[in-house]
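A single protein chain has been omitted; all remaining protein chains appear in their positions.
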Amino acid sequence: MLRIDWQAKAPAPQSSIAATKAGPTRASAADQGVRPTNRRRLRRFSGLVVHSCSKVGQTLSSANRAFFATALLSALTLAAQSTNELRFCLRGDPKTFNPLLVEDENSETVLYLTGGVLVRLNRYTQELEGELATKWKVSENGRRIDFELRPNVQFSDGTPFSCEDVVFTVRQLMDPALHSPQGDTFRSANGPTEAKCTGPSSVMVRFPGPVAALAAHFDQVGIMSVRSAHKEAAVLGPFTVAEYKPGTYLLLHRNPNYWKRDSNGKQLPYLDSLRLDIQQNRELELLRFRRGELDIVNKLDPEMYDRLNTEMPRAVVDAGPSLDWEVVFFNQVSSAPLPEYKRRWFRSDEFRRAISDAINREDICRVVYRGHARPAAGPVSVSNRFWLNAALTPPSYSVNSAEARLARDGFHRSGDALLDRDGHKVEFSMITNSGNKLHERMLAFIQQDLSKLGIQLNVVTLDFPSLIERISRSYNYESVLMAFANIDLDPSDQMNIWLSSGPNHQWNPSQKTPETIWEAEIDKLMQAQAAAQDMKQRKAAFDKVQEIIAEKAPMLFLVNPNALSAVSTNLKNVTPALLRPQIYWNAERLSIGNKYVSQR
Amino acid sequence: MKLRLRLKPSRTAQNIALVVLFLVALASLLAGFIAPSPYAEQFRDAISAPPSARFLLGTDDLGRDRFARLLYGTRVSLLLAPAAALLSTFLAALIGGLAGYLGGRWERYVTAGIDLFLSLPWLFLLLAARALLPLNTSPITSVAITFLLLGCLGWASPARIIRAGTRTLVNSDYLLQARASGISGARLFWRHLLPNLRPILLAQFWISVPVFILSEANLGLLGLGVSEPLPSWGALLRELENYTAVLQNPWMLAPVALLVIVVGCLQVALRTEDQIPC
Partner (left out) sequence: MPAAIFRQLRRILLTALLGGLLGATLVRLGPGFGVDERELDNRLSQESRQAIQAEHARDSNIAMFYVRYLSGLIHGDLGFSRSLNRPVSQLLKERLPLTLGSLAYGVLGGVSIGLALALLTACWRVPGSDIAPAFLAGACLALPAAVIALLFLWMNVPGRWAIALVVFPHVYRYSKNLLVATYQSPHVLAAQAKGLSNSRILFAHVFAPAAPQLAALVGISVSLAFGASIPIEVISDAPGVGQLAWKAAMDRDLPLLVNITVLVALMTLVANSLADLALAAWRPDVSRETA
């Protein structure tokens, strides 16, 4: 077990788990709302219990008295074993604790809870708020940003926070040898990045090229200390990593030097600790939640949501359509090992639109997602209020419209089968990642829907590395059903998807020059929105991109699944948001409401 | 001279077992006539429906008739799993038997080879097989290749036991007498040695059938196995991983109940001797 004692130089923590188990006698207990009147009531109640016990004891035999005393002692001990610890699960071990190298979801969770950032996107209001920076200003057409830093802030080990820490962090972030994914979001052009202190508590950063939504990107940059010997371990966020047992759990303790306070001046966070158990099995996670061993279940699937809803309706949360995509796309790569007639099908706008029209999105939402999804019109979810092109609507399910489109493209029926203009039977495969029950069901639905057009769809589930190899290396596939998880609202993060030269331009990546007119148009519009600073201009450009995508359907957007979670009713100050992390985005303000929970 | 076991089988239990197996096989072969609906049809207005006159075992979460899927799935699995089991049993008998029969250095090499075979991550061979197969392979070809691979990979464990059994028989009196009579090595091996390993070979066959049925389902995770919409027993059994759904819909246990009955009857039917009193 790796025990990290990062608080060696810091004052002893005000609270610990051991102290918590002893009962609510600490200052924090009072701060969390156990008011003095409640303490008097508690004393009176205890006295009443003792008095009652003595009366009962007088009437019992000695053996029964002993039994009763033992039982009572256990009950009182249990009752006194209150805990202020939030418990939920990570799906795997975090790969790194270095805030600049975070790529996997588990490390992102740790970064969110422990990392201090200059600005934070409020997941609920979707507005940018100052954290370690009180003010910021973007200038030079999105190349430069100046921050005014919050004074009197310390790292968790007591090291003072200053502009030099920001400069150090930015230099590390933009070091080409580090290959930081967060750093790459700022790398819109080649050249050095300049970062320097412009005052005792102000700092300036200048990037080689304009960066769209420059300030918002700093939400992902955890500031590191230049002075502290602990480096990654010295943090500015509400919690610090206290214990890590690989494969089993990660324990976070409250940061005793956290700068944030509530409106009453009380230091945050309210919680003493967070225990993140490492658990991949969703069934087991749900079982533990139902037993009261966990407080949150993130990303519930629809079936589990419904199951839980019948037993614990107050515990489930449906925050509405998330930003995630479920898409189908066809292989349009010129060098792909496909028969020419199939390549012709997949490159035909009418063919793709016909497939789109033939897929019953409403049924997928109703049956596969059990009503917890919404048909998608394009790459922007209805929850992304600002960026959504409200003029677009999801394609309506219509076999007639699909048949008309296919007829225009030279397809015709022969018995039960659909043939193309050269007489080839329309049969192709669709692959997806295995182990995902929702995808397997969606494939079965799509297979059934397309059979009404006479199309034979062969469905194959593959393990993830085999799938990635086919879609990004060998291009040995025909069509794919995939899910994309979107964290950010801003489409500037999707440049590598929409630019024809982008490596994630899934249907035909890394083109030297755009192979179609509409892809050239999308390139122009995406670059325009990335360069512009005026939000209205950016939105107008991206609205047009959405229109082209709807018309040309390079990716068929099927549904936006809802953000489903489960939250214990013991947890207070919960305000579910659509953006991740949906439940604990305000972890510093969460608290355990009923402190006397016997299951703990 | 063959060593004959004196057999006095009680036929009642075996007859019942054989009748049950025959009925199951017949039902699966006549699935097209018995099943009230096609196995792939999705009744989207009757999702996860309970058993009724229309759907004898209810519907699954895509609205497909469970009874029809069970019948067709039985056909696929009952046909191919025993074939794969026969193949693995044959390979185990050949390799394990030869190792024990030849003895000496050959036995040591083959035994080490068997142990090595048991340790290798054959998952990657299966992945490579999937990579080599075209994505548009017909479901029946894909499932036949799957069971062929399972048969080729499932021989190693029993081969060790067969090798051990062969060693004890190789210097038995009857074999010595056969050698002395001038019977050649190959005939000795096939006609006098292997038949006396029948108890182990039958055990191997009996175990392999359900193991291969389940393995086929796991191979679905790698893109092999039976692909949609063709049902298989293994895929039906994987539904049991949703345990709370099973508790609410106990008819989901029908496939596993049928498999247990088939496997149990298979063992009883393959029993070739009576109970021996202590």
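When the chains are written out, they are named A and B in that same order, and each has its own residue count from 1.
Assume a residue touches a chain if its C-beta (ideal position, glycine included) is under 8 Å from a C-beta of that chain, and two chains touch if they have at least 3 such contacts.
Keep in mind that this is a model prediction, so the values were computed, not measured.
Enquirer: Among B:L26, B:L116 or B:I140, which one touches the chain that has been omitted from the display?
Expert: B:L116
Enquirer: Given that one chain is not shown, which residue among A:N496, A:Q527 or A:N570 touches it?
Expert: Checking the options A:N496, A:Q527 or A:N570, the one contacting the hidden chain is A:N496.
Enquirer: Using the document's contact rule, name the residues of subunit A that touch the chain not shown here.
Expert: Contact residues on subunit A toward the absent chain are 92-93, 95-96, 103, 176, 179, 181-182, 184-185, 187, 246-248, 278-281, 283-284, 287, 463-469, 472-473, 493-497, 502-504.
Enquirer: Considering the whole complex, not just the chains shown, which residues of subunit B touch the missing one?
Expert: 5-6, 10, 13, 100, 103-104, 107-108, 111-112, 115-116, 118-125, 127-128, 130-131, 157-158, 160-161, 163-165, 167-168, 170-171, 199-200, 202-204, 206-207, 210-211, 213-214, 217-218, 237-238, 240-241, 243, 256, 259-261, 263-264, 267-268, 271, 273-278
Here is the rule we go by: only the chains that are shown with their structure count from here on.
Enquirer: Taking the mean of the CA coordinates per chain, how far is subunit A from subunit B in Å?
Expert: Whole-Å distance between the two chain centres: 44.
Enquirer: Going by the contact rule set out above, which residues of subunit B touch subunit A in the complex?
Expert: Within the complex, subunit B contacts subunit A at residues 40-42, 44, 47, 61-63, 127, 130-131, 135-137, 220-223, 227-229, 241-245.
Enquirer: Which residues of subunit A touch subunit B once you look at their complex with the stated criterion?
Expert: Going by the criterion above, the answer is residues 283, 303, 307, 363, 366-367, 427-429, 431, 434-435, 440-441, 443-445, 447-448, 458-463, 466, 476-478.
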